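Heads up, one of the protein chains got dropped from this complex, but the rest are sitting where they should.
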Amino acid sequence: MSLSIRNQLPGTVVSVTPGTVMATVKTRLNGGQQITAAVTLEAVKDLGIAEGSAVRALVKSTEVSLATGPVTGLTIRNQIPGTVSSVATGDAMATVKVAVEGGELTAAVTKDAVDDLRLAEGSSVVALIKSTEISLAAA
Amino acid sequence: MSLSIRNQLPGTVVSVTPGTVMATVKTRLNGGQQITAAVTLEAVKDLGIAEGSAVRALVKSTEVSLATGPVTGLTIRNQIPGTVSSVATGDAMATVKVAVEGGELTAAVTKDAVDDLRLAEGSSVVALIKSTEISLAAA
Partner (left out) sequence: MSLSIRNQLPGTVVSVTPGTVMATVKTRLNGGQQITAAVTLEAVKDLGIAEGSAVRALVKSTEVSLATGPVTGLTIRNQIPGTVSSVATGDAMATVKVAVEGGELTAAVTKDAVDDLRLAEGSSVVALIKSTEISLAAA
């Protein structure tokens, strides 16, 4: 199966914290970064996700934000540092590719944001992804 | 491959409108509803998505909102009518399952919203999904 979801990061589940309807799943990516996904408890059960499970973390490009440096005091759990490898700009939107440890991320952001942050090839950035925007695929 | 993404609706692509970096893809679901997905142009090319392509529309539960009836004058392109089949409530969040033509949708919404709208088994609802929240899988 091919997915339009641009960001697919392989890793291994470190812990699962089940709630009543939601669960948070922490995964160590193959690139070394740790990420947190908030998914439905039902999905965790259906996929048999547990500590040690091989998964891929899936993130739609439109869910990836960029910061020009690490951000403290933020509820966004996932911060992945990297370097901009390319920027494609349209009239309203832009896609920014970011080389990160172990792979590449694509972020779809507004053209305004690219202009304001002066994002260009070589810019150091931190990709920000809200936990609720990460899905998991059983690898 | 198994996905934590709860909502996977099969259909056939009706049209593709390419922009510079994004594209909108209209799909007729097997249940008869038409939906619009805003994905990166790159994804459309990589997957070879074109009129007639068999796809599945993927939507994370946290991206599905519910209304108690059709809503006009709204930028949200996708409105799928259905009937609540079950509600599971936690302390902060709730999951609502909605039977729709041709399948079922799961929405993860706040407990507050379930209480305010008095959602229960049998409630008529319309599921609202923003185009940027729909991914596509080549079937």
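Labels for the chains are A and B, by order of writing; each one numbers its residues from 1.
Here is the rule we go by: contacts are C-beta pairs under 8 Å (C-beta built on N, C-alpha and C of every residue); 3 or more make two chains touch, one makes a residue touch a chain.
Computed from a prediction, not measured in an experiment: that's the story for all the values here.
From the options A:V13, A:A38, A:V55 or A:L105, the residue with contact to the unseen chain in the full assembly is A:A38.
Between the chain not shown and the residues B:N7, B:T62, B:T106 or B:S135, the one that touches is B:T62.
Check A:L47, A:L66 or A:I80 against the missing chain and you find that the one touching it is A:L66. Among B:I5, B:A38, B:L58 or B:A137, only B:A38 touches the chain that is left out of the view.
For subunit B, the residues touching the chain absent from view are 17-20, 22-24, 36, 38, 41, 62-63, 65-69, 71-77, 90-93, 107-114, 117, 119, 128, 130-132. Think of the hidden chain as still there; on subunit A it touches residues 17-20, 22-24, 36, 38, 62-63, 65-77, 90-93, 107-114, 116-117, 119, 128, 130-132.
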